[in-house]
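Only one protein chain is missing from this complex, and each of the others stays in its spot.
Moving on, here comes chain A:
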């Protein structure tokens, strides 16, 4: 691991300014992903700004009837919150489907949104990877791609966003609140937060240098039945091959986001609109224009079947 200096900021604006001011500085929240990558020298920050003392560890009601989740709220605390379990169960289910108990205790709301891909070529510094080293090429294309993206990918990158929590936030239409290095704040709809790889796969999301996530807000509850169906190689503690986050209403209408298939949580308006017509109709629309490899073509069938299972459970 490369040496880096360390400080604890006292306010969100101070933290953002500290990271914005210094080239190579990074925010440190739980550290479960960042430290892993620092040990492999895939991430080599020169300075760490710890955000644990910023008071961002609370979940509060918003005046619109929703919830405001502080950036530093742990995955465990968020999933265990009584209001989340009652009104946003898809979020509790998605979080509890990810990682291990130890990791969920340390992982944070903001950090989880920023989790980097688990593409094996991103993790192997001996291989080309446009995300890790822009311009070096993509070893995943034509390589071992069983776990990688089937839709929204580019000829530069077929990595997936690996997280579960964000899939639930996508169906709940969450908003990411930030403060920039100059102190300006903004609210980014979760739909626009993660990027597709395009020509700049090194950019996972739309955050600017020194821009700190301060909270994620959820709109008022939308009712319905909440599901997170995750399909993986082991029953527990494995990344999704495919996952389905869904909220389905009594009349069969609803919202669906697919995980493990793209560079961002994959929710398509036409697929939502076709949900009451069944899994086949919805999946056809969600995966129109998909560009799978021979090794991951199975994910499209798997996603449709996982959705069919969810729709069956909703009817039960």
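Going forward, contacts are C-beta pairs under 8 Å (C-beta built on N, C-alpha and C of every residue); 3 or more make two chains touch, one makes a residue touch a chain; residues count from 1.
Note that in this section contacts and distances are computed from a predicted model.
Trainee: For the chain that's not shown, choose its UniProt protein name out of "Peptide/nickel transport system permease protein", "Aldehyde oxidoreductase iron-sulfur-binding subunit PaoA", "Acyl carrier protein" or "4Fe-4S dicluster domain-containing protein".
Mentor: In UniProt, the chain excluded from the picture bears the name "Aldehyde oxidoreductase iron-sulfur-binding subunit PaoA".
Trainee: For the chain not shown, which residue from A:100, A:136 or A:291 touches it across the whole complex?
Mentor: Going through A:100, A:136 or A:291 one by one, A:100 is the residue touching the chain not shown.
Trainee: Out of A:15, A:28, A:158 or A:290, which touches the unshown chain?
Mentor: A:28
Trainee: Based on the whole complex, identify which of A:85, A:133, A:285 or A:305 touches the chain you can't see.
Mentor: Only one listed residue reaches the unshown chain, and that is A:85.
Trainee: Using the touch rule from the top, list residues of chain A that touch the missing partner.
Mentor: 1, 3-6, 28, 31-32, 35-36, 39, 48, 50, 52, 76, 79-80, 85-86, 89, 92-93, 96-97, 99-103, 105-106, 234-237
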